[in-house]
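Just one protein chain is left out here, and the rest sit where they should.
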């Protein structure tokens, strides 16, 4: 499991229906392509993407703000408790080789910021328009690009 | 000292000359109006604002990414060591009643995000254009608005 | 995987040969009894216990101090990057239902402290003598007790 690419999915906990569908599709594609899905472990975009990944027999990691493993949404295989609240946003990004951002509010913006601070590429679907975020047309494009980048990161010489 | 308003100044460590001047002026005004300046304690906008505050006999708090108190710039009165790297960005914001953002890159964007997550108002000078950030014309306008907001926060009934 | 008990193994990065053997045996027993091993992801007791778990086809989670997933020892299946240094010690404990402490220095003592702060039971093998730490004779006793406690925690009504 350790050698698999990890794609982070970040996005709002109160998304539109459209964003939920996109998140579900994104999670499903991540699993179908053999990558692990990493997210913040709670509801909204995080839960929809996790459900998508599980429906395709994928593996999901949820980096939680609280200290209780049971606070993860039902589609998380590996909950990680942090008990540092919103500071865990940086850890969602640190534990991913590349990121897909969907919709989202200020929490998502903080995660995009940390991704760019740490030099991780972000592929965006209907999210914040930030210069270095690669705007994608649909989940397929975003996941293809995110997977390619994740494999690049893994194979890069240290 | 505890009852004084605290205004956070956030901004890049590699700013333009123009941003440095604005930061210096902002720090000076914060001190002249009797508020404490809070920042990330390092160079660039943080150092220029701290120098401005000290030139006006103000007080400065620097929330550092590292564990060494000596890593603060020379104009910090009260360095605070955290040793949690960029996660300290959230703490710069938590320790301020209101924020002035000047120029800046992704670190500044993460601080703006945390400010808005925590419900703190941000007044912007030549910085990221984010809907809830109040765009200001000059340091005087930004500091006046930030001070008014800080006093509102302090006097708000819990 | 989410429903499995998680047993944390904490201990020094520079242990005695005897402690390494005990750690290996402890990790092996944890895996044989169907629990997930959680540790700090690095060398010494952490690595020996992880190797034991993998030799028995178990699953291992390593909560790392740094931000690089590759810094985990080779027997970690699921590395978790935190980038908060020794503060991650609290997270090793938060992600375990019960703890086995083996040998160890001040890092281990901080983990024992956090376990007791968070109300998690600690079973000790040649480690710090702290009143609430249950002193065990050998890995079998420690893992049996830790597993029983982990199952208690999981089945406790919220």
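Some observations on this one:
The letters A, B and C name the chains in turn, as written, and every chain counts its residues from 1.
To be clear about the criterion, a residue touches a chain if its C-beta (ideal position, glycine included) is under 8 Å from a C-beta of that chain, and two chains touch if they have at least 3 such contacts.
Source: prediction; values computed, not measured.
Within the full complex, the residue among B:13, B:32 or B:83 touching the omitted chain is B:83.
Per the touch definition above, the residue from A:23, A:69, A:87 or A:122 contacting the chain not shown is A:87. Touch with the hidden chain on the side of chain C covers residues 84, 86-87, 90, 106-107, 109-110, 112-114, 116-118, 130.
Although one chain is not displayed, chain B still touches it through residues 1-2, 6, 61, 63, 67, 69-70, 72, 76-83, 90-91, 94-95, 118, 158. Where chain A meets the omitted chain, the residues involved are 67, 83-87.
In this section, only the chains that are shown with their structure count from here on.
The chain with its Cα centroid farthest from the Cα centroid of chain B is C. Relative to the centroid of every protein C-alpha atom shown, the closest chain centre, again from C-alpha atoms, is found for A.
We define each chain's centre as the mean of its Cα atoms; on that basis chain A and chain C are separated by 28 Å. Taking each chain's centre as the mean of its C-alpha atoms, chain B lies 41 Å from chain C. Residue positions 67, 83 of chain C each touch two or more of the other chains.
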